[in-house]
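The other protein chains are all here in position, but one chain of the complex has been omitted.
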Amino acid sequence: MVLIQVFLVFAIIAALVAVEAPSALSSIISLGAVGFGLSIAFLWLGAPDIAITQVVVEIVTLVILIRATIARGVTEIRGNESKTLLIGSLILFGLGSAFFANYLSDFPEFGKSAMETFSNPASQFYLKFGLDKAGGPNIVNDILLDFRAFDTLGEATVLFAAILGAITLLNRKVFVDSGEEKQ
Amino acid sequence: MLPLFVAIPLGVGFLLPLIEEFRDRTRLFSLFVLLETGGLLALSLIKFGDKGIYRMGGWAPPFGINFVQDGLSSLILVVISGIAFVTTLFAITYMKEYENLGKFYGLFSLMLAGMYGVALTGDIFNMYVYLEVAAISSYALVGFNRGAEEIEASFKYLIMGAVGSVFILLGIALLYGSVGSLNIADISVKVSELPDDSFIVLSTALFIVGFGLKAAFIPFHSWLPDAHSSAPTPISAMLSGVLIKVLGIYALARLLFNGLNLPGIAPSILTWIGAGSMFIGGMLALGQKDLKRLLAYSSISQMGYITLAVGMGGILIGQGKPGIATLALMGGIFHLVNHATYKSLLFLFSGSVEKIFGSRDLSEIGGLNSVSPVSGAVGTIGTLSISGVPPFNGFWSKLVIVIAAIWGKLYPLAGIILFTSAITLAYYLKVQRQLFMGKSTGNVSESVKTSAGLYIPLLILAICCIGLGLLYLPEIRGIVLKPAALALQEGSEYTKLVLGL
Amino acid sequence: MLTYLLAFILFAVGLYSVINKRNLIKIIMGVIIMEHAVNAFLILVGYRMSGEAPIVEEGVSISEFLSTAVDPLPQALVITSIVISLGVVALMVGLAIRLYQHYGTFDITEIRKLRG
Partner (left out) sequence: MTGMSSIVKTVTRWVSPFIFAFGIYIALTGHLTPGGGFPGGVIIAGCFILLTLAYGKETTFGLFNLESSAVTDSLAALAFLCMGFLGYVFGGGFFNNFIQSGFPGTSFRLLSGGNMPIINLAIGLKVGASLFAVFAYLALFRAIEED
């Protein structure tokens, strides 16, 4: 429990460094530290699938971000925030956290998952019948590919659309006849 | 049958980019997509009025994902399919000179699939996933022209949309943590069993912010005018006509009315956000010179009417006036249908105006009535409908909303609605004076004036604008609008339909 | 309670970066951090004290498994949401690169052509 909190605090510090560091390289590496710190926390939280996925995705994200900035010769990414917005966002943050803390005190305690607190939740069903009815010992994958396979189809579609969109937008030729780039 | 609504456009969306790798056949792609949207329109009309659920993979509702068709989703399906069909018809001629049409139509189909998914699903996380499918395709489509401004508008839209999605996901996480279910009907049962629903308020706030970003309610609206005016015209029509409604107000209303049982002050917040969007959007539209930007701001204002009517329905349910609440919800849904038709009409019209004059700046163009009478007549019908002049459909839906506000004794709201209607009339009169009357300026494209491919879809929508006024008649209203309003109002019916209790 | 609040603070750091920073890459980073925070929150919601991964091992009885395994549903949701955020990031970086090509900078204040 304390360990998890330590990793979360580590992630917060890394996130602050990532947001504030002026150098592109240290900023991107700190962003990687957020993801890796969280993935270790996920291992402690009994989620090895997520930890693996988080690590591989973090690597790809870092490669893409480095490709976009440092490989392009951009070494400094300063935030340049405005003072008024900063004060405004601090006030907003104060109000927001007060709001959160007020309602979060009614939230089920940490370490008591919803599946224990409520009668007949879906998760109990998955754990109980996943092996027999879907056929895999890894219940998370049973949910992904059998019980909620339609979600996974949507997820694959999101990736497909994003990649198709990125490729379309990076393509320079817009019109058939001109062949010139639109300025 | 219900999964076909998602599966067919997904299949087309995966297939077209594949075909494009081998052979670039623009005409083939257009006909393919026309066939697809036409088929879906036919399917949605055949299925109209059916009630039932479809269990994905055969798993019963709280455990698996299910599709729900009730009065409201039937109507939304018809609206999506209809606008998509007309837009495709327009795009065949309009997009002719573009490269990469396989990718364009592929993304278009994926966007369609996402909207159908949101309209049909009965599962809150599945709704988020299909919302993302539709949103991501639309981000890419907004930047399809790939000029500096288009890319910038697309980036702005993408960032605000992504933040909205994260808020929605956080809301879903909180809701799951507090009730332990993802099925909307099951959530409704569990929420009503909770001893106190105070942390539902937190999810509700996050949902209002998240869906508000998608629907461009007033504090979160800044992406909309850029995105809708930068997109290729058929996409602008889709975005303003259906996307912001399905992803924004429809999804939000579904969750608040059917899932969360209308917590506390949520309806009044929704009402005042709607009133603010309506008024401020109208004021901002007054100052616009670019025709497409004016239409985009007017979309914010018109979304305000729908939101206000839906929120007002919620308030009236809370006050124990179910009859008037039904009327308010019916007004909102009626206005949603009407806005889908006339805003798509006006956006497609702005595209044809841009083709004729080569510009969208209202101070540079004019004399459309003498240049192209068909286009002028269609545009006149569109502007008269949206500003609420009697025989056209926009008048009837505004009338229903005002009547509901007065009967529900919400006089300030009725006042704001009437005042905003006057503003709407004012800025569309400005458009009429400059665009239709005015003096004809030089360099008019002759080929566009006679192009039937551009005018047939406009004429179809114009006929709809006149014809949809008939929905006001009590007999037709009882078949089309009332089931849709009752689907929102009577949460227990929805629960019964899904869980079979 | 404190653990949940830490996830919210991570979320707030991301939101702060999106709202305040005037640099495309920093904004993208803010969105990534927010998505990380929500994923962490979902996993925290599904955790039970001293729980084990929801993977059945041979020879373990179902009742024993039921009493130790953590909630698998949030984990499935998080995998989906990680993939979605990867798609969003890919699209964002593609757009940022196009903007960089047009304007030669990642700084928003120099990019704004569209206002209002």
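Each chain carries a letter (A, B and C) given by its place in the written order, and its residues are counted from 1.
Keep this in mind: a residue touches a chain if its C-beta (ideal position, glycine included) is under 8 Å from a C-beta of that chain, and two chains touch if they have at least 3 such contacts.
All values reported here derive from a predicted model rather than from experimental measurement.
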Omitted chain's touching partners, listed by label: A, B, C
Of C:Ile27, C:Ile55, C:Ala69 or C:Val88, the one touching the omitted chain in the full complex: C:Ile55
In chain C, positions touching the absent partner: 53, 55, 58, 79, 82-83, 90, 93-94, 97, 101
Contact footprint on chain B, counting only the chain that is left out: 3, 7, 10-11, 14-15, 17-18, 21, 54-58
Those residues of chain A which, in the complete complex, touch the missing chain: 48-49, 51-53, 56-57, 59-60, 63-64, 67-68, 71-72, 131-132, 134-138, 140-142, 144-146, 149-150, 152-153, 156-157, 159-160, 163, 166-167, 170, 172
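The rule is simple: only the chains that are shown with their structure count from here on.
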Winner on C-beta contact pairs when A-B is weighed against A-C: A-C
Distance between the centres, which are taken as Cα means, of chain C and chain A, whole angstrom: 2
Where chain B touches two or more other chains at once, by residue number: 125, 129, 132, 136, 139-140, 143, 146, 148, 151, 154, 176-177, 182
For chain C, residues contacting two or more additional chains: 45, 73, 77, 80, 84, 87-88, 91, 95-96, 98
Residues on chain C engaged by chain B in the complex (per definition of touch): 11, 15, 18, 24, 27, 31, 34-35, 38, 41-42, 45, 73-74, 77, 80-81, 84, 87-88, 91-92, 95-96, 98-99, 102-103, 111-114, 116
Contact set on chain A toward chain B in their complex: 99-100, 103-104, 106-108, 114-115, 117-118, 120-123, 125-126, 146-151, 153-155, 157-158, 160-162, 164-169, 171-177, 181-183
Of chain B, residues touching chain A in the complex: 3, 10, 13-14, 17, 56-57, 59, 62-65, 97-100, 103-104, 106-107, 110, 113-114, 117, 125-126, 129-130, 132-133, 136-137, 139-141, 143-148, 151, 154, 174, 176-183, 190, 196, 198-199, 201-202, 205
